[in-house]
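Since the structure comes first, as C-alpha cells, the remarks are kept for the end.
Apart from one protein chain that is not included, each protein chain of the complex appears where it belongs.
Let's look at chain A:
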Amino acid sequence: MSSDGENDDFFFEDEYDDASDQGEMMEDIDSTSEPDVYDALSPALEEAPQRKPYDVTWKVKTLQEIIDMQNKEITKIQSVLEVPASSAAILLRHYVWNSEKLQEQFWNDPAFALNEAGLSPPSSPSTRTIPLPQSPSRRSNRSIRSGPSSPIRRTRSVVTSGPFECPICCMEFDQQAINKHTYSMGCGHRFCRDCWTEYLSGKIKSEGESAKIQCMESGCGRIVREEVIDELVEKDISKRYHNLLNAAFVADSPNLRWCPHPNCEFIIECSQAPSRMLNQIVPTVGCKCGHDLCFGCGYAASHRPVLCKIVKLWEKKCADDSETSNWLQANTKECTKCQSTIEKNGGCNHMTCKKCKWEFCWVCMGPWTEHGTAWYQCNRFDEKSGIDARDNQAKSRASLERYLHYFNRWANHELSAKLDAEFYQKTEKKMEQMQNSGNLSWIEVQFAKQAVDAVIKARTTLKWSYCMAFYLKRNNMTELFEDNQRDLERAVENLGYLLEQNISDTESISKLRQDITNQAAYVQKRHDILMDDTLKGYLERRWEFTVDI
C-alpha cells in the first residue's frame, strides 16, 4: 500500500474498505493508474460482490436480541443509578434510551429526573431513597404499607377506618378486602383491581399505549410499572403490552427498523443511514425473511436508485393524480391536428373534431382518408401515418403526458413484478421440459432461473428509474441516465423474449441456452452500470432535480 501513495489516497477518499483495497490495488497497478476510469467501470464489471461507497452495512436482529439490547441497557442504568430495574426502564424510556442524557439529568437533580419520568412518590422529602431498598419485592411491600396508615392525600380514596369505596366503579371494600381487591401505586391513589385491569387493558388494547400509561388519578403522572401491568392484566394483553414496548423501542431508535413484510419479525440494525444522509444514499437492505426493504423510509422493497424523498413525492403524486390522469387517459384522446381533448361518448370511430373539423380514426388516430371503406373497424393500427399521428399527440400533451409517460412505464414494471410468481412457474416448467427432451441435467438448466432472476431485478430497477427520470432536470447528465435506462430496458426486453421462446429440439436448446446465458449476463451488466452510475451520482452531487431534496 505504502509503495503507491497516490492510489492510497484515492482509495481512502472513496471509503473502500481494506479487503477490496487489496484486490483492486493489484489490478490497478497492472493497468494504467487512471483512477477515474477505473473507478467508473471496475465495480460494474467485477463479478464478486463488494462494498460500494453507496452501500450500507446492516445486521438482522431477532426480537429476542432487541429485548436483550434493552435489558442490557436497563441493567447498566440500574447499577449506575442504583434504582430498581423497572425504574431504570421507565427512566430510559422517558429519556428515549439516551443513557448519557439520563445520567446527566439524574445526577444533576435526581428528584426532578424521577419526577419527570413519572416516578414521583407522594411525599417529596423521601424522594431519593424510596425506590432504593424495595427493588424485587416492591409490590408486596407497598400493598402492606399503603394500608390505612399510608400517606394518602386523597380523602375520598381511603377513610382511615371505614370501608373503601373505589372512586371509579363506586364499589365498597371493607378493611379486610382492601389489600386483596384494591391496589395503589407509590403515588397512593387507590382503586379496585377490577378497575385497574379494565383501565390497563383498554389502554393497551384499544389505545395501543405502552411506556406512558399513567396512574388513573387525574393529573397524576406516575407511570405504571411493567410488573404491575403483567400482574393485573390477562396474559394475551400482557404479551401485547410487551410487544408494544418493543415496538416503541425500535421506533425510538434511529438505528433500528422493523422489517415491513407481513409476518416477518426481524429487525434491521443499521447505523450508516441517518436521516441527514438520505439525500445522498439509498440504504437498501435485505432481511432474513428474503425480502428487501429500504432502511431510510421503510419502503417494503428496494426502490433503488431513487432517493427516499423522491419516492415519497412520487407515491403521493401517483395517489393524487393517477386516478384523474387514468380517467383522462382511458376516456379521452386528443385531436391529432389541434390537440383538443376529446371524450368519445358514443358513435362510430370516424371522428370529426368539432374545433378544427379534422377527420380521423379514433382507433388508430390516423387520418380518416386512408381508411377507405373499412368503416367501424380499424385494421390499420400500424400504418405509418397512424403511428405518426399518435406520436405527435403524445408529444403535445405537455405535463400530463410527461407524467403519464413515466407513470405508465413505472406502472407497467410494477405490474410485471406482480406476475413474478407466474413467470417463475412458467420457467420452472420449461426447465423441466428441457431436462426431459434435451437430456440436460438439473444443474444445466439453472441458467433459465438465473435469467429470470436477472430480469426481475432489472425490472424493479427500471421501474424506479422512471420515477427518477420524472423528477430529473433536463441536462446532459439526465441524457446519460436515460441512455443507460434505455440500454437496460432493451436488454431486458431481449432476454424476456428469449425466455418466452419455445423449445423444439436438442440443438435449439443448446443455442437458446447460450443466448439466454449471454443475454442474462448482459442484463446484469447493464443493470449494474445504471445502478452504479446513479448511486455514485448522488455522492458526487451530479443529479439535479426539479424538486428540492
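Rule of thumb we're sticking to: contacts are C-beta pairs under 8 Å (C-beta built on N, C-alpha and C of every residue); 3 or more make two chains touch, one makes a residue touch a chain; residues count from 1.
Throughout what follows, contacts and distances are computed from a predicted model.
Hidden chain, UniProt protein name from the list "Ribosome biogenesis protein brx1", "Ribosomal RNA-processing protein 41", "UBC core domain-containing protein" or "Mediator of RNA polymerase II transcription subunit 20": "UBC core domain-containing protein".
The omitted chain makes contact with just one of the residues A:Ser218, A:Asn263, A:Ser399 or A:Asn476: A:Ser218. Among A:Val80, A:Ala111 or A:Met171, only A:Met171 touches the chain that is left out of the view. Checked against the full complex, the candidates A:Asp55, A:Asp194, A:Glu315 or A:Asp420 give a single residue touching the omitted chain, namely A:Asp194. Considering the complete assembly, chain A touches the hidden chain via residues 167-171, 189, 191, 194-195, 198-199, 202, 206, 216-220.
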